[in-house]
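What you see is the complex with one protein chain gone and the rest in place.
Right after this comes subunit A.
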Amino acid sequence: MHQTQNSHDSSLPWWRREARFLDRPLTPLSRFFLLLVALCFVVSAFLPLWRITLIAPQYQEGLRVNIYSYKLEGGGLDGQDLFEINNLNHYIGMRPLVQSDFVEMKWMPFALGLFAMIALRAAVHGRMSHVIDLFALFTYFGLFSVGLFYYRLYTYGHELDPTAPITMEPFTPMLVGKNQIANFTQYSFPLIGGVLMMTIPVLIVAAFWFSRKRHVDSL
């Protein structure tokens, strides 16, 4: 443990000495990264996060659904692609994708705003503990969201109406990547908002990294 070399802390118990690390102030560069994190949260609340594209011989131009933190948006004129996807899905008994079914679209923008404020707090107060808080909360939030996303995909693909015209083996559409489902090739990839979301943990880690030695120099 490198902290043992700090002789004036040596009177404290080891667990108190370890905790001092959390009080460590942040460098300006780390604060800048945290500001960027806050910005990412705010901006991505307005931008499309993810896109699912379906391409078939009859749909070479593709059918698209863009996913925002607060809405589902079909591609094509007036969001026609979502209507078309639901129309096709009824043949296999899949529930229609309706925005009102996605309760998370009601709280997601709020959560992103909250995260932006936590990131701002970390940038202003500038303590390592805030970075750790942010990282922990975001990890929880991220894992929860990925899990929810997967759960949604799973249930839509598994809770098929048994009286539908076409009986199909239950399936889980691809979370990320490319997949073949009957005559359709499904692509599922992040859009700008999703990319920003992936950038956030990198920025947090960077904020951590560039303040890791500060304690030694200042105290």
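The definition used in the following text is that a residue touches a chain if its C-beta (ideal position, glycine included) is under 8 Å from a C-beta of that chain, and two chains touch if they have at least 3 such contacts; residues count from 1.
The criterion applied here is as follows: contacts and distances are computed from a predicted model.
S.K.: Which of the following names does UniProt give to the chain that is not shown: "Sec-dependent nitrous-oxide reductase", "sn-glycerol-3-phosphate ABC transporter ATP-binding protein UgpC", "Thiol reductant ABC exporter subunit CydC" or "Glycosyltransferase RgtA/B/C/D-like domain-containing protein"?
M.R.: Checked against "Sec-dependent nitrous-oxide reductase", "sn-glycerol-3-phosphate ABC transporter ATP-binding protein UgpC", "Thiol reductant ABC exporter subunit CydC" or "Glycosyltransferase RgtA/B/C/D-like domain-containing protein": the hidden chain maps to "Sec-dependent nitrous-oxide reductase".
S.K.: Which residue among A:Leu12, A:Leu114 or A:Leu153 touches the omitted chain?
M.R.: A:Leu153
S.K.: Spell out, residue by residue, where the missing chain touches subunit A.
M.R.: Interface residues of subunit A facing the absent chain: 44, 49-50, 52, 54, 56-61, 63, 65, 67-69, 72, 76-78, 80, 83-89, 91-92, 94, 97, 102, 104-105, 108, 138-139, 141-143, 145-146, 148-149, 151-153, 156-157, 165-166, 168, 171, 173-178, 181-184, 186, 188, 190, 193-194, 197-198, 200-202.
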